[in-house]
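Apart from one protein chain that is not included, each protein chain of the complex appears where it belongs.
Letters A, B and C name the chains as they come in the text, with residue numbers starting at 1 for each one.
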Amino acid sequence: MIRQYYPILIESLQVVLVLLGGPLLVGWVRMLKCWTQGRRSAGLLQPMRDVTKLFVKETVLAENASWIFRSAPYVVFGATLMAGAIIPVVSADLPLAATADIIALVSIFALARFFTALAGLDTGTAFGGMGTSREMMVSSLAEPAVLMSVFTVSLVSHSTSLSFMVHELTTVQFILRPSLAFALLAFILIAIAETGRIPVDNPSTHLELTMIHEAMLLEYSGRHLALIEWASMMKLFLFASLGIALFLPWGIAGIDDPAMLPIALVAIVIKLGLIGVFIVLVETGLAKMRIFRVAEFLGMAFLLASLGMLSYFILE
Amino acid sequence: MPSPFELVSASIIVFLCISLVSAILANHQQFLVKLSNALSAAACLLAAFGGFLTVLSGSVETFILPIGLPDMPFYMRLDALSGFFISIVGLLGFFVSVYSIGYLKGFLGRRSVAPLLVFYNIFLAGMLLVLLSDDAYFFMISWELMAVSSFFLVFFEDEKVPNRRAAFIYVLIAHVGAVLILLSFGIMAGFAAGFESFHGYTFSAMRMAEMPAVWASIAFILAFAGFAAKAGIIPLHVWLPEAHPAAPSNVSALMSGVMLKTAVYGIIRVGFDMMGTPQWWWGGLVLALGLVSAVLGILYALMQSDIKRLLAYSSVENIGIIFIAVGLAMVFAYMKLGTLAALAMAAALYHMLNHAVFKGLLFMGAGAVLHATHERSMEALGGLIHKMKWTAPLFLAGCLSASALPPFNGFVSEWLIFQSFLLTPALPGRLLNLLIPLGAAALALTVALAARGFVKVFGITFLGQWRGRHDTHVAEVDWPMRAGMIMAALSCLLLGIFPNHVIGWLDAVPMSLVGGGIGETAKASGWLWLTPVAAERASYSAPLVFVWLVLVIGVLYFIFRARGVSIRRAPAWDCGFEKMTNRMQYTATSMSMPTRRIFGFAFSIREAVTVVSRRGSSLFPEKYLYRLKVRDHIWNFAYKPVSEASFWIARRVGKLQHGRIQIYLLYSFITLVVLLVFS
Amino acid sequence: MDLSLAAQINSVLAALILLTSFALLVQRRIQGLLHIFAWQGLLLSISTAVVGYSAGLHHLYISALLTLTLKVFALPYILYVLIHKLKIHKEVEEVVNIPTTMLIGIALVIFSYDLTSPVRELSTLLTRSTLAVALSTVMLGLLMMITRKKAVTQIVGFLSLENGLFFAATSATYGMPLVVELGVALDILIAAFIFGIFFFQIRTTFESLDLKEMEKLKEDE
Partner (left out) sequence: MALILVFVTSLLGAVVLAFVGDRKYAHEINIIGSGATFAASIFLAYEVYATGPMLAGDDFFFVDAFNVYLAVLTAFVSTTTAIFSRKYMKFERSHGRVGHKSMRFYHAMFQLFIFAMLLALLTNNVGVLWISMELATLSTVLLVSLYRTPAAIEAAWKYFILCGVGIALALFGTVLLYFAAEKVFGEGTQGLLWTNLNAYAGSLEPTVLSLAFIFLMVGYGTKVGLVPLHNWLPDAHSEGPTPISAVLSGLLLNVALYALVRCKVIVDGATGSNKTGYIMMAFGLLSIIVASFSLLRQKDIKRMFAYSSIEHMGIATFAFGLGGPVATFGALLHMLVHSITKSAIFFTVGHAAQMNSTQDMSRIRGLVKGNPLVGWGLMLGVVAIAGVPPFGVFTSEFLILTAAMKNAPYLAPVFLLGIAVAFAALMKRVMPMVFGDAAPWQGSLKASHFPVILHLVLILILGLYMPVFLNDWFHKAAELLR
């Protein structure tokens, strides 16, 4: 009975986790930040409150906004949620994980970005265009880099389908590989860029000259904005758990052993918490880069990732 | 039930008849446009169907046409490979022909469309003949028929000097390429039967021929160079970004969508079929050039502000991607890895099919924009999404496929190529081993850049506000044009959603060439899941992705509908900026500025800012003029020197014709003496 | 007379012909040019006659006669008349100066001797040495055409070149078959008329017979 519904259960659990996890992680990061800067924090649930507030607010649409502008939030949210249904967070045994392997996953994120970018251009404002242009620059360097780093992992684990990768990595005994080290390094850099954190971008700014991701969203309001914000929070969460799944998967429940789940939950919470700490350290430690330094930053990430794959082919 | 071969040949005959009729009925334009395009559409369907059946059954049909030299009739052969390409030609030809019914109306009254119709049909016939021909002579004839007819199509609007220039460069490179191919055939024929008779010219004889490795390589290199020139591989691509914009859009759709593929067909035919097993470094060569073309192609594309030029460069990129896959297939075939070779080959074929469809769609869309606005430069376009309610979404579908985003078709084939990269085992030769990861990296970069490029195309052309000085009256195009684009867009989606069926269908081709297939393993875990080799290695389910997206979006949308919170329209906020004008938008040039900064080394960029100031005082400038000229290096590095050199030689040679009769007599005298001495 | 004597006569004539063609090279005055040319023709016809007599080939007499009429009387006369009609002033102008031309000429003679040596070995004729002379006459004629500036002198060179050919035809071989002889003679006659016409055309269009006028047609720099 449970057995046959187990896949559905685990999948829905996963989806719920992602939906809630995103805002929570962001809240956690903000809390930490406040503490480090010696401010009183708004609490763990603040992001969630923001989103719900936005949902009830009225939506204002620019006059010449087309259907692209209106549909973009839905596409973004849908795509991100799908990614959420694929990346193993607590259990490697996701029925939907086979829907899209890691390459497909990357391009699902790309799909979301594609529409955000179009939305930025749609209203024909100066800032929208600027945001789009910059975002596309970042992405056009970040995407290949992320692909390369995951390639390295998938070469090691002889698979590109996430659940099998996790399974493989958890089951075989651990050996330190230079290629993986490179890949991990690259991945961290890219994750920062992809999720629009300092030093690449600053999610909490609306200062015209520095913003990238926000610039595209300037015209959004109400539920559209809510969807996008929520999606970006989920994205942070997902990248974090993707990193976990690829580079430190220990603790994730393997193929059909539900008994493992509680431990897995605890493990993931701890890991995410640590990642949050890491993010905060980085963000308080560093300042935002000039826009064209970002290119070099990402170029380095790309280089590292390629080095990882090279070293796999040459050394291992 | 006629055999596939009969279907295809019937369509060829129809094409030739149409071109004849069009020549005769030259002064019933109105009627002619409808009739001839409708007929060609029908003929295309015939051909496509024939090709489809051939691939489906994996059958081989041969036929000998008793003309040509009496000792050397025209041999024809319809096998899975040619069948596949024929079905591509037929499919896109069908869409485009339907589209043309509307598109050519734009020319009526301005100029006679008779030449266009004549050469358009010869062009289609020529491509089919190339795919059918089975001996060197007939192949060359069909090849040049294709080339020359398209050459006349390129400068259909012949008053424009740039068009003529484009056509000239095109035909020159095409002809040189053709001669190279001819030379390679010469080698093969020589080893097949010597030159005591004409029987060495048939492909079957060449297949039999035993060639020493050196000569085989020379022959392959020659053929490859020739075909690469046609395919527009960098550095032989220069004709492509000139010719495609110059040609009428329906023609550029065909040229870019299918003509380039015939070159790939040639390489596969020679490399896999006629040469037997390829040598490993051939694969390496093809792979390397493919990579270069892919990356540089898309980079150059990003710099363009002319829609059709941009699309043309993106064709260079896609051909590069196809070559990457073909190169991998060659390497695997050399290593006798049947399945992997089949995977790479299938990826290549699939991507050709996809590229044909979406690039055709995009060019048709560009044509629609051109037709509606008479404007090709994106700098003067914008906001068309409000005026062209049909074209915009269709074009968007094309862009999504071209930038390899799920669930559209472009993604599937590129995914397969990535898979074949990741499945590569250790290879012979350190160079290749380096090439594989670099290749993967380059491909990844290409895909990302492509997405960037197509955001630019769609965003600048269709979104925002009209950038032109005065807002011209723009109307949506008529139904035939829409129909053509709709069909293309639908097939983009379907090819993306049901990859298993497609792969299962085209599996006959790799089966016949590399003796392996992935048709079975691909749908091992049901039609829903695409698993190229095994579910453990990789899996992708396009239908689910599609359904999921539709579901989520639909659900959310209806939730909000149900809550019925009103949406208020207001002027764009833009951080409180006031008096927004359409000149404040980002333009195509400014969009691509970051890329220009990052990848500047790849171009020759000339920027100039001139300050126009009132009354000479530079303190209060009236306006700034910004001029930008971005060209690819290849022209200056490779072509200019050659042409200058040949003119230099020409001048030297001209001095021979000195004008003084005594000198001429002296030539004869010296010749005589020299000959007498040296014999 | 016996063959050896005929051979001696013949080789003497050969030597004389060679001499005349050298004389053509050095001659500065057009009048003199014509005279020398006529002499050359005469020598040619004599040698033809001698060969014909000694070998008892009577059709050679005909060709001898032809040569006499054409080369000794007709052509020189035509040229003479033309020169007077067209008032060509007397001096010959050369591109290369005379001594150099002489040296080149001598080199050519040596060259043609060397060239025909294998042929001479196998020739069984009494006239074998003459082939070399014929060849060198041809060469010298060509040389003359190259080194002279006037249309007339070119023609004279051309004709002496043809003399060389005749000499080869008659004395190296026992004369070509009559058909050919006649044909060749006819051609030469026509040629003579044509250059006659030409001189007038050139004269009327260019006001001179200097070839410098006729260097317009060329590849422009």
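The criterion applied here is as follows: contacts are C-beta pairs under 8 Å (C-beta built on N, C-alpha and C of every residue); 3 or more make two chains touch, one makes a residue touch a chain.
These numbers were taken from a predicted model, which means no experiment stands behind them.
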Chains still shown that are in contact with the chain withheld from the display: B, C
Touching residue (missing chain; options C:Leu5, C:Ile110 or C:Ile194): C:Ile194
Chain B, residues in touch with the chain not shown (by the definition above): 67-71, 136-137, 140-141, 144-145, 148, 155, 158-159, 161, 164, 167-168, 171-172, 175-176, 179-180, 182-183, 185-187, 189-190, 194-198, 201, 646-647, 649-651, 653-654, 656-658, 661, 664-665, 667-668, 671-672, 675-676, 679
Touch residues of chain C, complete complex, unshown partner: 57, 115, 118-119, 122-124, 131, 134-135, 138, 142, 145, 151, 154, 158, 161-162, 164-165, 168-169, 172-174, 176-177, 179-180, 183-184, 186-187, 190-191, 194-195, 197-198, 201-202, 205-206, 213-217, 219-220
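Convention: only the chains that are shown with their structure count from here on.
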Touch-based graph of the chains, sorted into line, ring, star, complete or other: line
Per-chain CA centroid nearest to the all-protein CA mean: B
Two chains sharing the most contacts, counting C-beta pairs only: A-B
Gap in Å, rounded to a whole number, between the CA centres of chain C and chain A: 101
Interchain centroid distance [CA atoms averaged], chain A/chain B, Å: 36
Residues on chain B engaged by chain C in the complex (per definition of touch): 651, 653-662, 665-666, 668-669, 673, 676
Complex contact set, residues of chain B against chain A: 382-383, 385-386, 392, 396, 400, 403-406, 411, 415, 418-419, 421-422, 426, 433-434, 436-438, 440-441, 444-445, 447-449, 451-452, 455-456, 458-460, 463-465, 529, 535-541, 544-545, 548-549, 552-553, 556-557, 560, 565-575, 577, 580, 582, 584-586, 590-595, 597-598
Chain B-facing residues of chain C, complex: 95, 111, 115, 142-143, 145-149, 154, 211, 214-221
